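Only one protein chain is missing from this complex, and each of the others stays in its spot.
Note that the chains are named A, B and C in the order they appear, and that numbering of residues resets to 1 at the start of each chain.
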């Protein structure tokens, strides 16, 4: 059964590069593993447990009940409010990212169900310009939250983002304010927000919506922090502790509620959301 | 002009021990100083700045506008709910403290004005069984707050307390809950609470009402903390940092807003309260 | 009076006889039955009139069930939430969501350690500012979603260390009290072992306050009171009595709402029975409170804490 209903307007390239081989070699343990097996195992090596990169589409597939995903109707794409060009034009970067990922921007949002519990879910995708939050990501998060309120469902956001999208300048920074402003409404409506932090959840995303979950779950292997390692190392001219900004660092430091293995994320979310089903 | 209006039911022994001499010798600088001068100077040595102990009556006198103090009508005294006796009977301790201080218990409360701003004020007195908070102190703080609300005046509490009054057992511990419960009402009424911490503000008083000021001011020379030094030293088997639990420690650690010299406390309170005059 | 150790020896002997009886052909069943009766009588004697100090010792008994021993049987689906979102995560105060007969609740639980290793991690069950701030966060979560809050109290006190003072432990306790005073959900607190002063009260300002039969709840430890008031640490036993810190005393003084019975000799003699009694009590009180309109609940809580304390009007004299 396919997770993604066949809809013309959402073309999902679950396999990033078309590849006819049925088998892949795990970089960690060297075993040849059956690709479909890896997919079904949340992109975790069935042999050694190594985590392979998971796209937003793959994440949806591994978390939502089969066939339950319904993307929102309207597709949005980045504008270029500053006519921004660095070594390349922003518009080119966006077009390339769209082509590479099959996504409109760095987030997928829609309705779905997790072990039967209806949710609205957003999944960020690091492949799309570092998962950065520009106007589209900000707007989509707001629409997702508004749909949560309208449908009285919990909201789940799976972050994978380096932070703000520099190329949109202040428009991008203000998405922090935007998402948080709308997040408040969810709280006022008495609906839960479960924030899932993956590799990486940093910068302006970490310092806004992602840190405001009623429950914050980090995936094993996540990177969590505000400032980048390089910036900090330059500032303090010291080497950083080994597990700095890892999920275990965040747990010890009281920044997150729980760490879960990717394979368990689905059941974890079901348990967490279950407490709020029928909440006032 | 006398601060204390002549009321039969409030006998204030401002001079703890009757002493006919007009002069006293400062223990710090050795100067002979004119006693009245010391009194007028908030019990600070006019020669070297050394702080002498200030009773609750003296504190009222140095803070309130002359003639403005009006104690509440009903006098309360400690009950002995546990019929408690240690090396001595609790009732004896209370009687002795009453005789020594001229107070009913470890707090004086009443209405008054500070540079023309009407307030309700409570001043704890360390001489009375270590300024400990038993049922009377808890009840008086609540009545003071209720008077603040009724009169729409700010509330000032000057703490000088080692904590809960052991001899009243759980009744004493629950005064923490009691005072905080009533303090919430003051906040809901939009009236300010300025908490002044002096030497010492510790234990159950520090861990309840005293730490909940909208503004927290520490007097220079204050001791501020929850656990006693001795207990901590036993727990960690280490010597404590030199300025541990001093007012400068509390300031550095973000626990208080300001440190003021005793001579400036009156004007400090007037400025602080002034911001809230006519507040909603 | 026979002491606990002697009874344990007798019990062991009876067990040996029972094994002998099973192994061999000889019939000792009558003798065994008689011994068992005798043991029961002795036990009853020993335990039914516990002194205050004996209760203190049971409350602190190293085999006494701790919070996690109850959580698994009283609640289902305990889902731990960690961290204060500021400084760290305190393992001496656990927080989370759970189900109580199916009803989602928020849970705070002070947890002692049993092994040296565990005690190091849990600071001997003494809560630090990180724990109180986590508790506050979960209180607010409970409020946001209308979940009843249940606290299991078991600590000799807040952790007295340099870091605790640096992190404003007094302020953290005060804020918890203020939060609980107005929390817009039903709240039930149960002292399951030691209720140590402000460190316990910080999660105990509740609509209903219960104690296990052999739990204690006090403004200061008996040892602390002995040192301060009697100037002699050895007089803790006297202090324990004078402070009226046991459940029966506090019920009589009107300061708690109920006592949860323990099996003879204390909860550790039969954790399952204790757990069942605890569950019954918590379910009863949560259900009762949940049936109240919220404004009545808050008014009752306000009245309860506004009026706690005993004092007298002092007559005007001219002495």
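The rule is simple: contacts are C-beta pairs under 8 Å (C-beta built on N, C-alpha and C of every residue); 3 or more make two chains touch, one makes a residue touch a chain.
This one's a predicted model, so the numbers in the text were calculated from it and none came from an experiment.
K.L.:
The complex has one chain that is not drawn here; which of the drawn chains does it touch?
P.N.:
Result: the unshown chain touches A, B, C.
K.L.:
Looking at the full complex, which residue from A:26, A:147, A:227 or A:271 touches the chain that isn't shown here?
P.N.:
A:227
K.L.:
Pick out the residues on chain A that sit against the missing chain.
P.N.:
These residues touch the chain not displayed: 8-9, 74-79, 81-82, 84-87, 104, 134-136, 138-139, 142, 164, 166-178, 180-184, 202-204, 206-212, 225-228, 231-232, 235-236, 238, 240-241, 244-245, 253-255.
K.L.:
Touching residues of chain B against the unshown chain: what are they?
P.N.:
So the residues of chain B touching the unseen chain are 187, 190, 192, 211, 214-215, 251-258, 271-272, 274-276, 279-280.
K.L.:
Suppose we count only contacts with the excluded chain; which residues of chain C make the list?
P.N.:
85-87, 129, 133, 167-168, 171-172
Please note the rule applied: only the chains that are shown with their structure count from here on.
K.L.:
Line, ring, star, complete or other: which describes how these chains touch one another?
P.N.:
line
K.L.:
Tell me the chain pair with the top count of C-beta pairs in contact.
P.N.:
B-C
K.L.:
By C-alpha centroid distance to the whole-protein centroid, which chain wins?
P.N.:
Nearest to the common C-alpha centre lies chain C.
K.L.:
Can you compute the centre-to-centre distance for chain A and chain C, using the mean CA position of each chain? Integer Å is fine.
P.N.:
Distance between chain centres: 43 Å.
K.L.:
Could you grab the centroid distance between chain A and chain B? Build each centroid from C-alpha atoms only and quote it in angstrom.
P.N.:
54
K.L.:
Could you list the positions in chain A whose residues touch two or more of the other chains?
P.N.:
Residue numbers touching two or more other chains: none in chain A.
K.L.:
Which chain C residues touch at least two other chains?
P.N.:
Nothing qualifies.
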